[in-house]
Structure formats: C-alpha cells, structure tokens
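Only one protein chain is missing; all other protein chains are in place.
For chain A:
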Amino acid sequence: MQAPLVGVVLLWSASVKLFTRRGRLRSQTTALSKLLGEQRAALAYRGLGGIEALLGLALLTPPLWWPKPAAVIVMAIGFAGYLTYARIHAPESSCGCMSATHVPISWRGYSRAGWLLAAGILGLFANQFWFTALTGEPVVLAAVMVGEAVLFIALSPEFDGAWLVPLRRLRVAVTDPLGGDNDSIPLDATVTRLHHSDLYRHVAPALRTDVHEHWDEDEYRFITYGAEYDGSKATAVFAVPLRSDAPEPIRVALVNEETGETLIQLDHAPEEAETPEWALSRGSTPAGSTVG
C-alpha cells in the first residue's frame, strides 16, 4: 500500500532534480560535489533524478513485481549512507534531498530515509497491486495513506513553511512568551543617540574605553568613559536626556577625578568656524576628522 505514496514522493523529488532551472547550480551546494567533484556532481544529481523518476513511475503502474520495492530499499539505504557521508565530510552542505531549499542534515533526514526503507520492506510483502487494494478497502487504506503522508510531511523540512512556522507563530501570538515593552529605556538607545551626536564625535578622539558606568538622574542618563586629556587620565561624563524629544542638549564634561576639577565642559560641538586657526594648522590632521 505504500507504493503510490513512495511513487509520488520519488516523482516529486525527481522533478526538482531534473526540471528546475537551477538544478545544476543546486547540485554544487549539496554534498555530492564534495563526493564526486563539481563537474560530475551535476551529472550525478540529474542521473539520480532520472532513476527516481523511473522508479516512481514503476511503483505507480502495474504489475506488482518484487524488484520494485527492493529498489526502494536499496535507495533508502543509499540515502542514509549518503547522509552519513555528507554529515561527516561536508557538514555545511545541504542534503539536496527533495527540494531547492537549503536544508541542514539532521535526524529528520534519517527518519525520512527510514520511512522509505520501511515502505520498501512492507512493499515486499504486498500481494495485490495498490489500485486493486484501494478499491477493495477504500476507507481504511485511504486513512493509512493519509497518515503516512502526514508523517512524511512532518519529517520533511521542505514543508515546514507551510505548517510548522505558522503553528509556531500562532503559539507565540497566543502565549506571548517574550512579554511586551517594560517601559525602560535600554542603554543601547541612549548610547546610539550619543554616538550620532556631533558632540560625541567631537570628543571621541579623547575617549580610551568603552562605556564605563551609567546611571539615571533627573531625566538624564549619565554615561562615563575613560579619557585622556593633555596626556593625563580623565573621565568623560556625558549627560544625555532620557526622552529623545527633550529640548535639552547632550552635554559632556571631562573631569580629572583625582583633583575633582572639570577640565572642559561643553553642551554642543563647536562649529567649524569657531575652531581657531592655530588648531587647524597644527599637524596634518584634517579639520574634518577631529571636528566631525
């Protein structure tokens, strides 16, 4: 009774290998190209498709003949062996089994080969051509076929987009496992805003560390960095308004923590026009890179 299902699966698999325009390209991402070399992979890929097509057609048509399920068994063992080879020697490749999607090799691939194997073995014991059997006991056999088809689809990553992903999305929609907005403003938001400010770009050449410390106070988030000013260590402390639409500007101070004195304090980056001539002509640094 497995014959029609296996036949359809093989025909579908063959059509992907034989008739998709990208078949040749596809073959090179599968483990075949590692096994046989890139030149021969395409030929082997198509050849395999041809064998699958012939076997699929043979299974769908009479007469009942034992070499047909035997060939399915051989193929199933071959697939499992190929999966094992690929997993060991080309773990990054796609199994190239039955569709054009990239599918990593996993237990599902093996289960599917096992399914094929079981179908082949059962096929050996068949004593009636499937169409005859189906007309004899339509309800029971149709139910068995549907059950097996469901199992096959469940084992095939190629179909995940049709049922597994929507199911998972539905579960997420119903249970909301990640919770919602907890009203806090992530540090990342403040730091990104700071990085985009002219003031930060102006001061950045003096900064030596990543974010050292941060705390919130009075609608401001304070972020400190280790800095160097005139050859000695200093702390750069930025005050960034928490609300992004706040009218207050971002401010910065460079503080020498040992003496407690404020070395410099700014609430905006100086415009280029404000940069004195002596600062521009000093050294080879172009004004643009330091003034930002």
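Observations
Basically, contacts are C-beta pairs under 8 Å (C-beta built on N, C-alpha and C of every residue); 3 or more make two chains touch, one makes a residue touch a chain; residues count from 1.
Everything that follows uses one rule, which is that contacts and distances are computed from a predicted model.
For the omitted chain of this complex, the UniProt record lists the protein as "Cell wall protein", which is one of "Cell wall protein", "Biotin-dependent carboxyltransferase family protein", "Probable glycine dehydrogenase (decarboxylating) subunit 2" or "Fluoride-specific ion channel FluC". Chain A residues in contact with the hidden partner, per the touch definition given at the top, are 91-92, 104, 161, 165, 168-169, 172, 176-189, 192-193, 202-203, 205-206, 208-215, 217, 220, 222, 224-226, 228-231, 233, 235, 237-239, 244, 251-255, 257, 260, 262-268, 270, 274-276, 279, 282-283, 285, 290-291.
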